[in-house]
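Left out: one protein chain. Kept in place: all the others.
After this line comes chain A, so read on.
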């Protein structure tokens, strides 16, 4: 986190706004390639969101309710009263500009309204006009402006060009969390039915069917069965996963993306193999076809929606009667669990404090939520020498690690993934210090912006991350970018496909499974992707 600024540093702050003159008079342009499609009526109606109608952001008419301005004003007032952080963040910014050049969208696009300070200013200007005396009286001189339809469109344009990654907040001397401002801004747009469909669709699906894509239980099971066959082909071992088994000790919940899209599927196979390996050591775990989504796009909609979707995982844990929940490699799922779950749906007192049945380690940080990230679980197994590993099986990989925004800045998982990676592969190189750990750059497509229609935006946002990957590729020959987030696995192959096509993407547990030595396994000649293992090229 940001160091507390010393008085002499604070006194040096230039109070002149670093912002472009006359920015209020430059309207936002809704350009193809940058914006995401508007939420469909059916997806908003399915979860009772207001103003459900089909609309197109590129049209002049956004089909707003007649009293839209009143709705926004009341919504803003309600949130200023409810969330002290929002009120504080609206008031305390001195526009020092420390955050200005830290946003991947600003760095990649060069659009000044993507400077975090500027993005916040879009909201603050309206806040001043409506809620501060100076703004009401002095107007523009006090940085205040009226809320017009044009301003609303500008809000929408830039609120959906922020991935809520919080890199800017690391550099803010006041600790202003820009993500919180975007979250509030997006809540306000949702009061008018102005979500994007790439978020609204998954939310509606998740609410009804249990996952983003609307995959039904039988299809989910079918996919797991397919993995079981694939694993047997590679290892000769037939893993026997449980689904929806009541009375299991642990419920496993993971993002559905890993079950249905490559390369996440190999990470899902990795989980299956690890669980099978640990069965004889006492692991009693079940998957669920109902809590079949770790991700939570409700978090990109409103707190209420995020709470609803988060509650589903816990309802399933209760139904199955498990003691605690183990979660797969995911990013925002963990921000939700770690920072919000306890307030929304806690305490989960029908569950027990998570204890590893293999090592006896108590996961004290999860005492409140009763939910443990698998990277922590696996790191603990390795620390206690419970896994027989052959890292040379990953010798064809020269690996670097992308810290996901949510697990690094949101949870502090900085060492665990690195510890696990170093145990399962011999060639590991870090990217430059100002692009990893707390200062990591976002994948460029987080917070529900991983649609297809905004591909240009995603490439801009992905540039700073890819630029660092390119550096380690050129310097050390890195050919694999590892991560512990399903969204990263879904979007980084595309971003790297544009910027550094020589580098592929993997989940950490895919590498774990490849290195894991089972008793009675056949001689392995390929990895989970069917590629020959180092030294086995001839056999293929």
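Here, contacts are C-beta pairs under 8 Å (C-beta built on N, C-alpha and C of every residue); 3 or more make two chains touch, one makes a residue touch a chain; residues count from 1.
Keep in mind that, in the parts below, contacts and distances are computed from a predicted model.
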item	value
Options "Multicomponent K+:H+ antiporter subunit G", "4Fe-4S ferredoxin", "RsbT co-antagonist protein RsbRD N-terminal domain-containing protein" or "Amino acid/amide ABC transporter membrane protein 1, HAAT family": UniProt name of the undisplayed chain	"RsbT co-antagonist protein RsbRD N-terminal domain-containing protein"
Chain not shown: contacting residue from A:182, A:369 or A:435	A:435
Contacting the left-out chain in the complete assembly, out of A:30, A:88 or A:107	A:107
Candidate in contact with the missing chain, chosen from A:260, A:363, A:401 or A:428	A:260
Absent chain, residues of chain A that touch it	18-20, 31, 33, 100-101, 106-112, 115, 213, 215, 219, 222-223, 226, 260-262, 265, 432, 434-435, 452, 455-456, 459-460, 463-464, 467-468, 471, 490, 493-494, 497-499
